[in-house]
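Left out: one protein chain. Kept in place: all the others.
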Amino acid sequence: MNKNIFAPLPPMGWNSYDYYDTTVSEIEIKAAAKCMAEHLLPYGWDTIVIDIEWYSYDTGLKRPKYQYIPFGHVEMDQYGRLLPCPDKFPSSTNGRGFTILAEYIHSLGLKFGIHIMRGIPRKAALEHYPIWNGTQTLDEVADPASICQWNPDMYGVRPSEKDAQTYYDSIFALYAEWGVDFVKCDDICRMDMPSAKEEIRMLHVAIERCGRPIVLSLSPGPALIEEAWWYEKHANMWRITDDLWDNWELLYAMFERCEVWQNHVRPGCYPDCDMLPFGKLGKGFGQEWSCKLTYEEQKTMMTLWCIFRSPLMLGGDITQLDEQTMTLLTNKDILSMLSEGNGAQQYER
Amino acid sequence: MNKNIFAPLPPMGWNSYDYYDTTVSEIEIKAAAKCMAEHLLPYGWDTIVIDIEWYSYDTGLKRPKYQYIPFGHVEMDQYGRLLPCPDKFPSSTNGRGFTILAEYIHSLGLKFGIHIMRGIPRKAALEHYPIWNGTQTLDEVADPASICQWNPDMYGVRPSEKDAQTYYDSIFALYAEWGVDFVKCDDICRMDMPSAKEEIRMLHVAIERCGRPIVLSLSPGPALIEEAWWYEKHANMWRITDDLWDNWELLYAMFERCEVWQNHVRPGCYPDCDMLPFGKLGKGFGQEWSCKLTYEEQKTMMTLWCIFRSPLMLGGDITQLDEQTMTLLTNKDILSMLSEGNGAQQYER
Amino acid sequence: MNKNIFAPLPPMGWNSYDYYDTTVSEIEIKAAAKCMAEHLLPYGWDTIVIDIEWYSYDTGLKRPKYQYIPFGHVEMDQYGRLLPCPDKFPSSTNGRGFTILAEYIHSLGLKFGIHIMRGIPRKAALEHYPIWNGTQTLDEVADPASICQWNPDMYGVRPSEKDAQTYYDSIFALYAEWGVDFVKCDDICRMDMPSAKEEIRMLHVAIERCGRPIVLSLSPGPALIEEAWWYEKHANMWRITDDLWDNWELLYAMFERCEVWQNHVRPGCYPDCDMLPFGKLGKGFGQEWSCKLTYEEQKTMMTLWCIFRSPLMLGGDITQLDEQTMTLLTNKDILSMLSEGNGAQQYER
Partner (left out) sequence: MNKNIFAPLPPMGWNSYDYYDTTVSEIEIKAAAKCMAEHLLPYGWDTIVIDIEWYSYDTGLKRPKYQYIPFGHVEMDQYGRLLPCPDKFPSSTNGRGFTILAEYIHSLGLKFGIHIMRGIPRKAALEHYPIWNGTQTLDEVADPASICQWNPDMYGVRPSEKDAQTYYDSIFALYAEWGVDFVKCDDICRMDMPSAKEEIRMLHVAIERCGRPIVLSLSPGPALIEEAWWYEKHANMWRITDDLWDNWELLYAMFERCEVWQNHVRPGCYPDCDMLPFGKLGKGFGQEWSCKLTYEEQKTMMTLWCIFRSPLMLGGDITQLDEQTMTLLTNKDILSMLSEGNGAQQYER
């Protein structure tokens, strides 16, 4: 398998984070998918991504103190593989995981994506769960010092352990079984922890072994330009900034990031400018608001993303898009640069 | 209580680490104490300190891969307070903790010290144990991102939480009940994690509240000279270097550290040059060896420590000291500088 | 000679910088001295210091573009020793330097101080001037890469060269001849350049050799606390912050600096909290203004400086002090802490 053919064009889709944060549920995902299939699929938008903590209970209940509740309750199997929280994803009971939901999304002609955190659930390591298809237990493979600075869910993996790859294989075997088409792995792209570089490679190998062409997206940025070759070899897209929101300064700064990465765009390899925060945002964060970028700024954003050939992931609530935004998202002239563009270069700053 | 009167002179004693590492047992501690009482107590040596991981099972079994076994089994009570591992400390069963052992040591005219790691046991946080005398649970007080880089046992405490102090009070209430006279707290002195500074203050407050004059020693170094006032206000001794072993370069470098800290020595406040690695070392690390410093170097070391008025903690096996070392440790002229010295200053380098 | 007896108490005086910047002239210095002798000398204020660029022509003419004019014209002798600019100091002609002015100041019962920059005038190095009493030329001793980041006048000295010390001896021989009692050396205290540490030692040796008890003051801060011993051994006072002005935030931050340095104050050794910017300020900078600290803040400042036993150098125009400020500067209760204080310690923050 050549991972570059999994994504011959920059992926286009919708991601649940900007609107739902950690709280998105099956019914909301299905509504988003239905809306996409009806209105946006003809223009190339075809991927639905469930973002962070679909496996957690009680998400959203300790705001504003915590976005991610420390030592919270999560759903997992006896091998330490996280499963959808059945309170949020009722179809996942009886060991079906995301199978039913993925089938529904596929039935609409769409692709199904999920978000994961780098590593192993903390409880699975502490309780010495076995590794599926392996001989080690997860405490032997988890690194108690390799943690994410902003999310308390996981421990990183020790690349030197025999069953480190086996663990990543085990989760991708499950994702393939579910019918996952796209995985966004977080806490890995900017390599905050030393093992992250090798964990990127292990994700790639796990995808090759799972037999399903799963597009691999790495987060958060900024990606390290001196590691460009590593991203290009192992992933399909990688974030080139920290989280982008509906803010002109962040958008303006993206021009400089595109300057840095412009020579690194090619089929199957996409430096990622992050989600388009258009429309309604933030409900899962506790208060809904409308995108603060002016329409001119949104056009600038859409144009830059397309000229640069960034993946396009809509962040706002797809079911509430107004006509103006819909017009922007379905402008064939702009979108055509995604497929026909090649080696766009900054001319002047 | 004024913490400076707990230690009007630099503490003198023996610490189990250099010889036994994590493996020391009750019988070995008692042998060391007996030896100290007979041979060294008349010269001022009076403190026995049990170093790291007295609460852990299986210590020493995964060498050389791990000094501290990740996600290992530890003994604790229902409030997340670590207890002596009964395999190593048989007298601790039935909830007696170190009471029996402390009584024995006191009966010899000695003081009893223990080592602790900053924070809360990882399992106690993950399983939401209640805090003794508090209203919060330990998951609310533990910080999942505040970890030690070299030991996997604990999570640091969030100083902003109501029961953060209650937790430290809870462990010192236990130590006071056991009869502890000296606590060496690790992963705290050089403030690797942001909360460590406030945790030093909480340790101090917990000692004041426990009603027992427990000497507070902070590790590891190098302590931050710009935080000298904080150490002086809250602790009795603080390490001014990283671990010192039987190595001339490390010893030589200590002269420079003493230069930096010489204006900060006074009764109750002792910058700490670390243990004296004399005699037999390293059995618990897997192979016993004899101190590699020449006798001249050992005299230099002993002299510098005494002129500077550093605490003196013997690290080698106290039961196997040869005559020459014993002569050095009982030299009244050198030792007199500890009690009579005052404001020694470096003259030239 | 023991440099600590040159300044048994913290120096008290007036410095031309805060009011005159680089532009102060002989007539202004004499007026300041006369005023000090009449009004402040009885309270211990006894030192007049001419600050930066008394050797430069054209000072102040390129404001606001330059405080220090690059490649400007300076007065010096054939050995590269800077001399007073005769336009500003008419009595300095005919090779008399500051002799006449010093005599006048001494006649009032006061002490005479000057400011210097670390190193050798750039022109003297470029033109290979000989070193007074030496065998090398200044290009051999000057280091073309050792420059000050904020002033373009000098090159630092290479400590390894035979006549490096000879150069510093040569300038202090001149200062002794002039009757200088106090030297504030700039671009040296925080050791921005590697040679600065050794240059501090060379200044000390030059003072010992010149035969005159010249008080040595080092600038700018923040001094490095880990080099405290070096300052204590070689200098009388050293700045513990960057330039302090009439600003509450800067004043407030000084409490923390005093915390860091409080154990390092003793006769002859004074961590220096910088000038007191009271009264009229800034004329030489282009616009005169009045101290922006409230009177309560000024009292706080004066009290902290005296409790801490910092040197006291008035910065505002001494000839225009109002009654309130004069009352503060002559408060015997506050000032008595300077002479009688000993080891003041911060109690709480």
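Going in written order, the chains are labelled A, B and C, and every chain counts its residues from 1.
What we mean here is this: a contact is a pair of C-beta atoms (placed from the backbone, for glycine too) under 8 Å apart; a residue touches a chain by one contact, two chains touch by 3 or more.
None of the values given here were measured: they were computed from a predicted structure.
Touched by the hidden chain within the whole complex are the displayed chains A, C.
When the missing chain is restored to the complex, the residue among A:N263, A:T327 or A:N342 that touches it is A:N263. When the full complex is taken into account, the listed residue touching the unshown chain is C:H128, out of C:H128, C:K162 or C:K292. In the complete assembly, the contact with the undisplayed chain comes from C:A142, out of C:V24, C:M117 or C:A142.
For chain C, the list of residues touching the undisplayed chain reads 70-71, 122-123, 125-126, 128, 139, 142-145, 147-150, 152. The chain not shown here touches chain A at positions 225-226, 228-229, 259-260, 262-264, 346.
Definition applied: only the chains that are shown with their structure count from here on.
Arrangement of the chains shown, judged by which pairs touch: a linear chain-to-chain path with two open ends.
Residues touching across the chain A and chain B pair largely coincide in numbering: over half of the numbers involved belong to both copies.
Centres computed as Cα averages put chain A at a distance of 60 Å from chain C. Contact of a single residue of chain A with at least two other chains is seen at no position.
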